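These notes are about the structure you will find just below.
For this depiction, one protein chain was excluded, whereas all remaining protein chains were kept in their positions.
Up next is chain A:
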Amino acid sequence: MILVAYGRQVDCAYVFGEDVGFGGVFRCTTGLSDRFGKQRVFNTPLCEQGIVGFAIGLAAMGNRAIAEIQFADYIFPAFDQIVNEAAKFRYRSGNQFNCGGLTIRAPYGAVGHGGHYHSQSPEAFFCHVPGIKVVIPRSPQQAKGLLLSSIRDPNPVVFFEPKWLYRLAVEEVPENDYMLPLSEAEVIREGSDITLVGWGAQLSVMEQACVEAEKDGISCELIDLKTLIPWDKEKIESSVNKTGRLLVSHEAPITGGFGAEISASITERCFLRLEAPVARVCGLDTPFPLVFEPFYLPTKNKILDAIKSTVNYYSSYDKSSPVHQHTLLEKNHLWIYAFNALDRRVA
């Protein structure tokens, strides 16, 4: 649908990948080959490094190369092409060459029974690579606008699609051509007690937690980051300056996940404003497990617990504990808290 909208207008767009000619394993490219011809929409050999290398060449010649990697779990053979080639194409040539027309689409994330190799969320690896953008939509409508922007963006983009939503998400998608800005986060639910930041499929889990928290009188602000690199730090910062608390959630393992980057940056910018440590509710530091998937995932209740403990951080502080007394004295934490509280009242 999205690709149809794009293909209709541009004759230099090419869509290819494993089984893409038949419509792709998730049916994303169904009918495209009949509509735009086999020269524009085609199957590739099972060779991810080849797919991305080919796409870079095509893009470097001024085309829009839309390459599909069948599962994000299988993007790693293409890592060299993405990291050492696509990401540095412009920089290494002093902008004589670029492969900005490149968009790599790949389904990511849990699906209920995917085990190690059909469930991973590898976005953090790509966020560590200057020169590419990383975009993750949360819904079909978002997917269309963000994908069109990614395709037209003059930089290579890695576009991860939440495969959980391929079958579940139903949403009215406008027929017309529209673009949603990259690097612009969106507040999808306003609130005053805590800011929640996420992307992709995780947002619907976070939203459920926000609804539950509201029943307990906690007002949550939920933000869809949409573009992970370069990300909209300002929007998160201003939200945290309002709420004084931050929670980040993603399916990828917590250690070295993109939540760590957000946490560090916001701590730098809002240190005096924060009323509790930044909370991260993420996947665990194990390979994505099959039987244990329900245990591994950052579920609604894990998020809800973290919302509550973050909001109640000071009231749950056990002042009689010698360790905590020590901490309070050492860091003068109480004073900071007092100032923050005062600050909020004044504001």
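We take it that contacts are C-beta pairs under 8 Å (C-beta built on N, C-alpha and C of every residue); 3 or more make two chains touch, one makes a residue touch a chain; residues count from 1.
The working rule: contacts and distances are computed from a predicted model.
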| item | value |
| --- | --- |
| Per UniProt record, name of the chain withheld from view ["Dehydrogenase E1 component domain-containing protein", "Eukaryotic translation initiation factor 3 subunit G", "Protein YAE1" or "Multifunctional methyltransferase subunit trm112"] | "Dehydrogenase E1 component domain-containing protein" |
| Touch with the omitted chain, as defined above, among A:L46, A:L168 or A:V211 | A:L46 |
| Option from A:R189, A:R269 or A:K302 whose C-beta touches the chain left out | A:K302 |
| Hidden partner chain, residues of chain A it touches | 19, 22, 25, 45-47, 73-74, 77, 113-118, 254-255, 284-287, 289-292, 294-296, 299-302, 305 |
